[in-house]
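What follows is a single structure, written as structure tokens, with notes after it.
Entry: chain A
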Amino acid sequence: MSSVPTFLSQQARQVAQSLLTAIEGTRAVVVATADGFDLVQVGYSGVEASRLAAMVSSFAALGDAASRESGLGTPRCLVIDSTDGRLMVRCMQVRDHAIIVVVVTDKTALLGLVWNHLAAAEKAMNAE
Partner candidate 1 sequence: MISPSSTVPSDRRELKLLVQNLTDADLAKAAAFLRIGRERLKFDWKIVYSGELDVLMLGSDEAQTVRGMVDDPVATLRVVDAHAAGAETSSHLVRPLEYERFIEMLSGVERRVAATPAAAPAATPVSSKPSLNTTPPAPAPPPAVVLPPAARFRLRRWPPLALLQGYRYHPRLASFLSARHLDLDELARLSNVGKEECQEFLLALMKGEVLDVELAGARRPEPPPTPPPVSTAGTTSPRRPVSSSPAIDRGLLSKIRLSLGLTWRR
Partner candidate 2 sequence: MATLNHLKIVFTGTPGAGKTTAIGALSDTPPVVTDVRNTDASLGKENTTVGLDFGQVDLGDGQFVRLFGTPGQLRFEFMWQIIATDALGLVILIDNSRPNPLDDLAIYLDAYKDLLPTMSCAVGIGRTIECPLPTVDDFCDMLAARGLLFPVLAVDVRKREDVLTLVDTVLVQAEMRL
């Protein structure tokens, strides 16, 4: 089992809840550790949180590898644009802890809006 500080789990829950509320078209928000453990799930994504957490951590790690190999630095956001919605994945660094926030939306959610909210959430978590 993952061992993360309590403050991080608490912050993760607050952030997830506020993202679910703030972004229209959001179905679920999952916060995971970089090594694939789920910390929080709010809403319903249609898949078990633990499974989604593992998958997006792989996805994020592969994105990170591709980004570095391409000389583009560290990835901030990855998007899976599917026929019925999107998965938007933000890799965040919160005080030495690498976490991944996944926002699962339907087709109506605005991409730019989600990105802005995710960036703001990371700023807020580091400010506390």
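Selection rule: all candidates are chains of the complex that A comes from, given by their letters.
One rule holds for everything that comes next: contacts are C-beta pairs under 8 Å (C-beta built on N, C-alpha and C of every residue); 3 or more make two chains touch, one makes a residue touch a chain; residues count from 1.
Predicted model, so just to flag it, every value in this text is computed and none were measured.
All listed chains 1 or 2 share the complex with chain A, though the touching one is 2.
Put simply, chain A touches candidate 2 in their complex at residues 1-4, 33-37, 50-51, 53-55, 57-59, 61-62, 64-65, 69, 98.
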